[in-house]
Structure formats: structure tokens, C-alpha cells
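Removed from the display is one protein chain of the complex; every other protein chain stays in position.
For reference, chains read A, B and C in written order, and residue numbers begin at 1 within each chain.
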Amino acid sequence: MIIVMAKTATPDDITAVTDRLKADGFQVHISQGVERTIIGVIGERTEEVFRLGSMQAVEQVVPVRRPYKLVSRDFHPEDTVVRVGNVRFGGNRVVVIAGPCAVESRDQVMQAAEAISHMGVSVLRGGAYKPRTSPYSFQGMGLDGLKILAAAREKYGLMVVTEAVDHASLANVAEWADMVQIGARNMQNFELLKAVGQIGKPVLLKRGLSATIDEWLMAAEYVAAHGNPNIILCERGIRTYESKTRNTLDLSAIPVVKQLSHLPIVIDPSHSTGQWNWVAPMARAAVAAGADGLIIEAHPNPAEALSDGAQSLNLPHLAELVTSLAGIADAVGRSL
Amino acid sequence: MIIVMAKTATPDDITAVTDRLKADGFQVHISQGVERTIIGVIGERTEEVFRLGSMQAVEQVVPVRRPYKLVSRDFHPEDTVVRVGNVRFGGNRVVVIAGPCAVESRDQVMQAAEAISHMGVSVLRGGAYKPRTSPYSFQGMGLDGLKILAAAREKYGLMVVTEAVDHASLANVAEWADMVQIGARNMQNFELLKAVGQIGKPVLLKRGLSATIDEWLMAAEYVAAHGNPNIILCERGIRTYESKTRNTLDLSAIPVVKQLSHLPIVIDPSHSTGQWNWVAPMARAAVAAGADGLIIEAHPNPAEALSDGAQSLNLPHLAELVTSLAGIADAVGRSL
Amino acid sequence: MIIVMAKTATPDDITAVTDRLKADGFQVHISQGVERTIIGVIGERTEEVFRLGSMQAVEQVVPVRRPYKLVSRDFHPEDTVVRVGNVRFGGNRVVVIAGPCAVESRDQVMQAAEAISHMGVSVLRGGAYKPRTSPYSFQGMGLDGLKILAAAREKYGLMVVTEAVDHASLANVAEWADMVQIGARNMQNFELLKAVGQIGKPVLLKRGLSATIDEWLMAAEYVAAHGNPNIILCERGIRTYESKTRNTLDLSAIPVVKQLSHLPIVIDPSHSTGQWNWVAPMARAAVAAGADGLIIEAHPNPAEALSDGAQSLNLPHLAELVTSLAGIADAVGRSL
Partner (left out) sequence: MIIVMAKTATPDDITAVTDRLKADGFQVHISQGVERTIIGVIGERTEEVFRLGSMQAVEQVVPVRRPYKLVSRDFHPEDTVVRVGNVRFGGNRVVVIAGPCAVESRDQVMQAAEAISHMGVSVLRGGAYKPRTSPYSFQGMGLDGLKILAAAREKYGLMVVTEAVDHASLANVAEWADMVQIGARNMQNFELLKAVGQIGKPVLLKRGLSATIDEWLMAAEYVAAHGNPNIILCERGIRTYESKTRNTLDLSAIPVVKQLSHLPIVIDPSHSTGQWNWVAPMARAAVAAGADGLIIEAHPNPAEALSDGAQSLNLPHLAELVTSLAGIADAVGRSL
């Protein structure tokens, strides 16, 4: 940590700060600059230092170390590979997850699952518990939806990922699915993150709508610190001023996350663009930028979808997209 | 709802859309523009219309009606007054809520409560369950903290507001406090909102860090639709690119919310600015803009605070601020 | 400046950096932290330090000193008062500037000028050169518009402020008006800023739509460094994700600017909200937060305005607003 003293700070002010830091067990280094004094603070704890920001003579407290540990590449230099059944995220192969936004019926899921199982897609997605902006919107089929997903897994040999929204749904999802999704709106639902840390299934952790990369990694740190190291990060678009797209897909997050963390990262080009015909170019871009996987909304009949129809690919468009991804993967030294 | 057809839409495309809408029970009005056809859609349901956005011939689906009902001023033109014990939010008096960010000890809370009870502050705040960005930060005293707050209420005749972060903490907060706070990070934790709809205590609903005003009112609609009409909205700063302040306090939300909704609105100048010496001017601005109340962090000794010390007022500064607010309230025809 | 070395930096890497800094004439202080080495760099120049960020062993370069000097409160601790004729910005009185968005005709300006001269408004605004998003929109009356403003000044004893958009219009504005406005879109038009630095008239410098406070003060530094110290800053709303208002008025900029700089600050509640009935509450909030003035759009007949009609007050509403401001000014120890 670095403490920048105000220009008006007196020698007594500086001594007050350094005495307090020493009393709290920190080592200090003082640099007397042209206009301001800077105090380098050496030690593990950060909160004791941050609260010195309330002193009038302190202008700024600047953190130097990253706030996360277990998920940091400093701590674990090698890439982590997360296994979901026989599927590996973070290795040489780029994994495609696809399926409808919401589980609506057995027929709909089976039709989607059959189609994707022939395309090289290895994981089926579909929401049984749906966080919806309006209380009057379809809220998902719940446990019945999970059972439909499980049936599709049995029949078509796909892994299943689906969202949990609270403790009760988490218990069900952990029982019936292969991977638990934590949605963007719950990225800082810390009680849910602690609970996810205690289950034995891998987690797909979506980035919050306006989460910084540091906050996102701190959310992953919650899961890891509570016992679950099997975390896959998912960028799904951030909120900006631009309104042509539903959100702004932050593909730069891929190299940034790869530098800061050892965890795999997956991209959701469907929620970010919000429009089906922009999904394919962004999916290809994601693979070119080094993503470990994609999660794509596809529906047997988008115009009948109970949620997010406008951003869902139909199944022939999905097949076409998956085919086109192989060449990109190859060009960056990976395979599909 | 309005459907804007693509410039390339054929008469058959238009018929396909209108036939489908009529089959779903909507009335339609067609306007043939210079370049594009516009279809006015009359009916209550919106999802059936939105998913037509997946059709190639449809350029855009534009909503016309507001998505919220119970919290809308259209539905309830008079201002709502929410009672928290003997305190009324939304009437002529501007209510001040103050107290420490986190409950840290009995002494700290009692000292703060005693001081504020002499200042004209009628509600005590203090977090017992703390959502913290880092899993390694102080997470709050939990039930013990609630009991300390309740003791302060008894002794100093203050109402108590404190945050709930999940179902378990909600049950405790509803038992021990007078008003439940839902924090910014949980504004779209819909399962928690549903549960808050079922308790008998008023709720202080903070705006999410990047929530639009419509999303915030939809979150309030969740609470209302599940049975609890006693909602006070709280603006606490939104996330923008500006980093000098912790967040950007959106005071324009006051007149906007007053136009769209009948609910009272309270401003948090502490979390938004993140710096104690900017709290007073923003608190005064909030009252001038028509806020129904303020929620301010104050601590007997900010430099020792376990969280958010840099943004907490000390008690003499709080007293000075509250005094200065009376003149502003008077200038806008209200009282403190 | 502070250089944070990468965790993987070797002693040789550190020596390479410090040798280079010393060769460039900087003093260095090394702090060896738990995980990283921090180098404090003492000296005036910053670019030589920033470009070390391209070295693999350097993780981050953190500036400590503010990048502006002449406009900084460090450099000039007392408030600056800028005189525009007999009007003083930055003293005890809060100044109101009002008038139409664009000069449209002699009648329109004279009607507005007469009305505002009876309200205690001392400065007339009105655009003769209009930067418009569309090339097909009304672009302003140019020199003829300036002459109309000058005529209104003569007749009603008002000071005149109007915008310059390039070198040619600047020469005209400097000749005919009392204060030159630099609009949000030109805040980083550095060639124009340099030219403004060389004229003898005060400047009203609007904050760019997405400018940080530091960038805004750097734009003011351009003007000051080129010779013109008579600068009034104007906050007019920043671009955020919220779309209910045209922009988000950042009133927190008032205390922040007052802390960092000695220059006066004026608030534009018209462009920021974009809606006439939200102007009055935000104008009152600005005065309560410590603004030195307001700039408000008002039109004799908003529904006929050639630009920005929806955000213009009519003249009776303006009169009512100005009256209400006196009480707020009084409550914060100032006068109108």
C-alpha cells in the first residue's frame, strides 16, 4: 500500500500516520517528493491502511497488491483446467455450450439437445430458475425443468449447466446438473457465493453487469476461499452508454483475465449483443482472442421463445456458426 | 407497443406479423411511413410482442407503456407516505437516518445513538450483515449486532434500519429492526425481493450500482407485487467512468422518480461520494432537489472504523450538517 | 511518480529501471514489499516515467502529483473571482445566466432579454454558432446572431456569453460578446483552447460529455498556460448508461473541483436533464451544493424553438425558479 500525504501535511501529521502504522505492525518507507510525502506501507492487511484515508492530512491511499490470492496467477502460475464430466475447460480445446435461454417444455429441450449433440457441442444450457426484471414475466419451470435437462443429458450424452438463484435452487441444481451457473445479477450475492463454495460441482461465474475485472475475480475468490476451486469465468457484456447492443461485450477481458488469473474464461455473445445476427461474429472474435469456450443461446423456434427470443439462434444458424469456429480455433493453435 | 418493420419488409412480412398478433388477441394499427411501416400493438401482454424481434423483417420493438404498475404514479397519483414507527417518509418533513457503516461494538453504537438522538436524527442505521467485496474483510456481527441496535433503539427512542442479505438474515432483521434495507448489490436478487414482499416491515430499497431507474422501479414492483407496499427508494450513486468520487450521485433521479412513481426517495451521500468532506454539500443538494430523506454514515471515530472510515462523518461534523439542512428544507417549503 | 515492479522482476530488472531514471535526472527511493518492489520517483517530468510502462518487468506506473499546475489549488490556494464586466463569478453572489439555446431572431432575443433583465439575471446566453449532431439541423445565425446579442446587451444592460466553435467564430465572439463559451464537444479541441488562451475575454469552459474532472482541469490548464487565467468551469451532465435524463448531472463535481482548483464553477441543469420540468430542482440542488452560478435555457415560446425546445423553460417558469433560488443561496450563506 502507498499513502500519499496532502501537500499541506506537516511533519507532525506524517509522524502521526507512521506511528500508527508501526503500532499496527506495518513497516514503513518514507519518500519525500518535490511537493508531497509518500509513505510505502509493507504488510499483509489492507483495511487498517485504507481507513487512514479519513485523516485530513492523508490525500490518497493507493493499493499495490492485488486483492485476490487463490484465483491469482501470482499464486498459481499454471493455467487451471476445470473438468465437467468428460469436458475440460481451459485446455487446448475450445468448448461450446449451447441451448435455450429457458427450459419451456420437454419437447423444446429434447429437440435442442438432439440437434446440438450432432454439432460438436458438448454442454447443454437452459434456465430452470430465471431471474427476470419483471415480477410478471415467466420465472422458470424450477425442479421440473431440471428433470427435463437431466433427461436430455441421459439421452444425448451432454453435460448440463443451469443457473441457481438462491440456497434452495442451488441444492437442486447441484443435485441434477453438472455445473452451476451464477448469473450476472448474483455475482455479488456473497451469501450465495459462500454456499457455492461448499458444493462439489464446478461453477460458471458470470461477470456482473457493471463489475470491474477486480470485483469479478474477488467474487471468484469468495467461491475458492469457501472451498470450491473449480471456477470458470464468463464474460457476458457490460453496461455502457451504447444502446444499439443490449450490453457491450468486453472481449479485452480475455487477455486481461489470462494475465491476472489462472482460471478458464468463457464468452456469452448472446446476452451481450442481444440480437441473433450479431452472435456469430462475436463468437468468432472470442475464439480468436483466446477464449476457452462459448455459451450461446439457441432455440428450435426463436419466435416462440418465452424469453430472449430476439437473441437466440435457430438450430441451423447454430450449426453453421459452430462449423465456422473450427477454422478460427485452428488459426490460434487450438481445436474445437 | 410499437413494432417498426425493416425497410426491406414485404407486404407478406407485414401480414405475417399482424396475423400473429391478432391470433394472440392484440389489436393492431398500421401506419405506412415514407420508408418504413409501423405497427401499433394494443394489449396488456408485452413478452409476446418482444419476441417478434427475432423475425428478420422486424427492425425494432418499442415499448410504450411503463413496465411497472403498482409503484407507478399512473396507477396511484398521490404521494405515498411510509410510516416507520412514528417516523413518516414522504410527507412534509425530511427524515435524517444516520449511524455507522457497520455495527462494531455496543459502545460504538451507543455512543453514536446518543449523539444523533440529540441532533434531530430519528432513525439509526448500522450494518450487522455486511456484503463485502473481499471474503477476507469483516463480514459483520450478525444477530449480536442486531441486538445491539435494538438496545440503542430502546434507550434512545430511535427507529432502526439495517440490511438483510439473504433469507436467514431477513428473518432476523424483520424481527429486530424497524425497517429492512436491501443493498445495491441485491437490488436484482429477485428471490430476496419476493421474500421482502412477504414481511410486515417497511423496506429501504437501494438502487443497484448500474441499475436504470426503470429497473429500480421494477425491483420495487417485485416487493409490491409480493404484498409489501411500504417501500422507500434510496439513490446511493451509480457507476460511471469518473473515479474521483467512489460513485456518481445521480440527484436527477429525485425529480425523475417523483414523476414516475408515488414512492418516497432518500439519498445516501456517503457511499456515493466515498469521502467524508464531500458528504455535506451533497446532502444539502439532495434536500434542495426534493429528497424525502437522507441516510448518512457517521462514526464516533472514523479513523478506527472497521469499514468505510474514509467516508464517515465524525459526530460533530454530522451535527453541523444536520443544522445546516434546516435552512435548505425551509427554502423548499419543508421542515426537518 | 511510483513504479510498481512485477512480482517476477529480478534484481537486474530493478537496477535497469533505477539506472535509467537516475540517468534521466530523477531521484529514486526503493521499497521492498512482501511481494513486489515499489520505486518512488522524485522529479518534475512525468512522460519519461510513464513510458517505462512498456518494460516487461514494470507492472504499473502510478502518478502522484496532479497533472495541472496553474489551475490547481495547490498552486493558488485562494478562490479566484472572474469578472465579466460588472458581474463577478466566484464571490459571495451566485450568478444566473439565462437565455435561449440558439439566437433565432431579433424579436426572440429581445423578448427574452427584457424578461430576464427584470428577474435578477445578469448574463444573457444564446448560441450564434451551433454545433449540431446532424449536418441537416439549423447551424446558427453566425455574425448576425452576435449582433442581435450585442443589441440586447446595449438595451438591457446584460452581459453576453456565447459559444465559439473554431478560430474564425472565436475572433467574432471575442469582439462582440463579454465571455466566450467553449462547448462540451470542443473541450479537448486543443487548438481552439490555445487560441482562447490568447484572447482578452473570460471563458466559460464546459466539461466534455465523458471528460474526467482531471481532463477538464487539464483543458483549463491549456487556456491558462496560453495566457488567459479568467476561466469559469461549467458542469453540464456526463454520459452514463441512464437514459431517462439526457445526461447525468454530476453535482459532486462541485465539491471535488472546489478542493482541487481555485476556479469558479457554474452548473447547467438544462442540457444535463434535457427536460424543462426537471431543471428547477437541479438548479436548486446546484446552489445548495455550492455552485457559483447557473446557466439555464429559457425561451419565450419553447414549443417553437429551433433547438432544444423540450429542455427550455418558458419565461414565467424561469422567473419562478430564480425567486426560489434566493432562499437556497441564503441557507448556504450566499446571495443571488
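Keep this in mind: a residue touches a chain if its C-beta (ideal position, glycine included) is under 8 Å from a C-beta of that chain, and two chains touch if they have at least 3 such contacts.
Keep in mind that what you see is a predicted model, and the values were worked out from it rather than measured.
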| item | value |
| --- | --- |
| Given A:42, A:110 or A:289, the one touching the chain that is not displayed | A:289 |
| For chain A, residues in touch with the removed chain | 210, 212-214, 238, 240-245, 248-252, 254-256, 259, 272-273, 277-278, 281-282, 284-290, 324, 327-328, 330-332 |
| Missing-partner contacts on chain C, residue numbers | 47, 50-55, 61, 67, 131-138, 165-167, 169, 185-186, 188-192, 194, 209-210, 215, 218, 221-222, 225-226, 239, 275-276, 302-307, 309-312 |
| For chain B, residues in touch with the removed chain | 2, 4, 7, 29, 31-36, 38, 40, 42-44, 62, 64-65, 74, 210, 239-241, 243 |
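Simple rule for what comes next: only the chains that are shown with their structure count from here on.
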| item | value |
| --- | --- |
| Distance-to-centre winner among chains (Cα means, whole assembly as reference) | B |
| Self-contact between copies chain B and chain C, residue sets same or different by half | same |
| Centre-to-centre distance between chain B and chain A (centres being mean Cα positions), rounded to whole Å | 26 |
| Mean-CA-position distance for chain C and chain A (Å) | 38 |
| Distance from the mean Cα position of chain C to that of chain B, given in whole angstrom | 31 |
| Residues within chain B bordering two or more other chains | 210 |
